[in-house]
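Handing you this structure, nothing more for now.
Here the complex is missing a single protein chain, while all its other protein chains stay put.
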């Protein structure tokens, strides 16, 4: 686990404990809260063209980055509750993805390409 | 930026470049891919009680952790494209949250409590 | 197609045309707008217990019903764009569901039961 993520994890845990919020923080509820934040991210992009989404105004970029922070925060909280090491699991997933999408078969293809 | 996240970022960038996938990787499309992964997480919890979601089987926990890895991976990729520092922005968001949810007013209240 | 849905479809089409919004209304963008509305519905329920979600206040129920209307409206708009008959397709899906979930094998089981 990254030291930076570990530090965020402990601060977020303290934040929830101080407010007596752990009673609401089941994995089920966290999955709901996370998708809500994710949708707030989607909302910023829903009527933009691809090109526009690559050239956000300073103001929109700031709002978008705060939505991303919300998703990251919930991800760290859920990982804490489920005792999941995010960095380690991401590395494992990247190995699985490399097997699932061999370069020669995946190159430039969106059609066969459903996931990262 | 955490060194661990920085390292994942570079590996993911290479992974996409090798497959010529950057043409699909607009911020708009990433927001869609991320919410799809988030929904796969939600799907694991949709019919479970709160208690069941806290006591996952080893197999389900493994599947859940891989969905979390997918969300984390897309979050890092989007942060790379938008030049957002996830750890720094999460710290900034936590300061905003502390102002928005003062302990004395938020303690134990789900009703006034809409977000983390 | 239901006459009521047909009537809503024509009014929504007129609404978009009057505002010159069809340029934004691709199926891709509609899928994003629909999931954003769906998340606003989820947001109402995210910290509630199952029981609380069955006993909404008059005010919350009104807000929830308007979110449902938003989803319904986007569903009708998307069906219009793709020339899909919602009622007919729902009937077809119910036949497929009956085959997928035979009563004797599905009774009372949430474990094998992933979808409706």
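Note that the chains are named A, B and C in the order they appear, and that numbering of residues resets to 1 at the start of each chain.
Keep this in mind: a residue touches a chain if its C-beta (ideal position, glycine included) is under 8 Å from a C-beta of that chain, and two chains touch if they have at least 3 such contacts.
Here the structure is a predicted model, which means the values were calculated and not measured.
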| item | value |
| --- | --- |
| Options B:12, B:33 or B:87, residue touching the unrepresented chain | B:33 |
| Contacts of chain C with the absent chain, listed as residue ranges | 1-5, 8, 11-12, 15-16, 18-21, 23-24, 26-29, 31-35, 37-39, 41-42, 44-45, 48-51, 53-54, 56, 61, 64-66, 68-79, 81-82, 84, 86-87, 89-94, 96-98, 101, 103, 106-108, 110, 113, 115-116 |
| Residues in chain B touching the chain absent from view | 24, 29, 32-33, 35-36, 38-40, 42-43, 45-47 |
| Contact set of chain A toward the excluded chain (per top definition) | 31-32, 35, 43, 47-50, 110, 113-114 |
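By definition in this document, only the chains that are shown with their structure count from here on.
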| item | value |
| --- | --- |
| Same vs different contact residues, chain A with chain B, by half of numbers used | same |
| Rounded Å distance, chain B centre to chain C centre (Cα mean) | 25 |
| Interface hub residues of chain C, defined as touching at least two other chains | 32, 35, 43, 47 |
